[in-house]
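Each remark here refers to the structure printed beneath this line.
A selection of the complex's chains, in situ.
Naming follows writing order (A and B), and every chain is counted from residue 1.
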Amino acid sequence: MAVYVLVHGAWHTGDLLEPVAAPIRAAGHEVHLPTIAGNLPGGSKDVGLDAAIGSIVDYLDEHDLRDVVLLGHSYGGMVITGVADRVPERLRRLVYWNAFVPNDGECLNDMVPPHYVALFDGVSQASADNTVMLPFPIWREAFINDADLARAEETFAMLNPHPYATFTDAISLSKNPAEMEIGKSYVLCVEDTALPHSMPWHPRLSEKLGLFRLVTTGGSHEACFTDPEGLADAILRAGRD
Amino acid sequence: MAVYVLVHGAWHTGDLLEPVAAPIRAAGHEVHLPTIAGNLPGGSKDVGLDAAIGSIVDYLDEHDLRDVVLLGHSYGGMVITGVADRVPERLRRLVYWNAFVPNDGECLNDMVPPHYVALFDGVSQASADNTVMLPFPIWREAFINDADLARAEETFAMLNPHPYATFTDAISLSKNPAEMEIGKSYVLCVEDTALPHSMPWHPRLSEKLGLFRLVTTGGSHEACFTDPEGLADAILRAGRD
């Protein structure tokens, strides 16, 4: 039995990963689904990357979790990298699922195409609280391309505005992921076009991990909504030993 | 129910796509399989890209089709791009299936490797009517690599000489595909090596669409002959909403 902690991506909350957690629990593991500070329902949006990382460190401390398989999705890759730098003694393996992999001093926006940065800049400036939302057409076509329209709309309604500072804050790490001694895996959903394939998740970002275990599966960036069982199976292959 | 118009590739005719159309019809949709001018059995081979595009525009006009999901395969991507520029009001979505995506002023030959252009130049000059055929070894190895030899031979016999001017004529567009406001999808058969993977269909050509929906499936460039059901399923996912 292992302890899995699944860290969601931008705009999501932990409980949205429940359909992914269920098959992992059914396989005999303990699964935690914390929500990162800045994405809590009703919580403050005045949250930067440091506080976001801190909220997951606090979660591990409060529950005194050990030997954790720590997974991050998308933006969650920024968060788990920071957590691994702060409390490596609590972790057994890092699993990046179509996730950002930062080196020291990088921010999420450093790894996305310029047209996304321009979009996010505009949307955040138009917001009252420096938050960003995805326009629905991008969600539907590039994030959840494997869903039908009804599922795309239904899941879009579950998202919450994301604190933009977490995309623009540079991460501070004592060592880069490639130098971290913990085991690392990368789960790649092969139809994911949330990042364009000319600037892909893998191998562009995955290889920043140094030695890592690749596991591929079908599905889009939002396979948590469209193929939670297939995704859970890939996570189990990524997280074993 | 939607109206699908499937536009074949070079050397093909519309009726060769009937095995792909059948499952789409079975799912409740109307499917049309026009043959592009220049590929009609017994028809003239003295056809350029403008006339090829015009023949599909005429087909849509004559049948007064509206709200069309317009798919193009390979060379058919040149044709549907031109159709979308001329009669956008008839279309709901463009679906490129391992297809060329031209910007204004480009010809098909601008997007293929030099050794193919050299081959086509030689074959067309040796023909009596400026047409090109594929040598069988290229068909068998690079186009229909997922078939057995009998199926490769049987389907090769169904092809017709292709008017070469449609490969060398530059397309004239009032706007490039990325600026077209219509929805766009790209269906990628992942074993397709008709274009070498160092000069691939996706993302090299697909990303010229701007925002688009990627759908992947198995099979070669000629999945219409080797996996029509799998291809039809991918087309339905690409074409819905």
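The criterion applied here is as follows: a residue touches a chain if its C-beta (ideal position, glycine included) is under 8 Å from a C-beta of that chain, and two chains touch if they have at least 3 such contacts.
All figures in this text were calculated on a predicted structure; none of them were measured in a lab.
Of the identical protein chains in this complex, 2 are displayed in place, while the full assembly in this structure file contains 3 copies of the same sequence.
Operating definition for what follows: only the chains that are shown with their structure count from here on.
We define each chain's centre as the mean of its Cα atoms; on that basis chain A and chain B are separated by 37 Å.
Against chain A, the residues of chain B that register as touching in their complex are 183, 202-204, 206-207, 211-216, 237, 240-241. Chain A contributes residues 137-138, 140-142, 145-146, 148-149, 190-191, 193, 196-198 to its touches with chain B in the complex.
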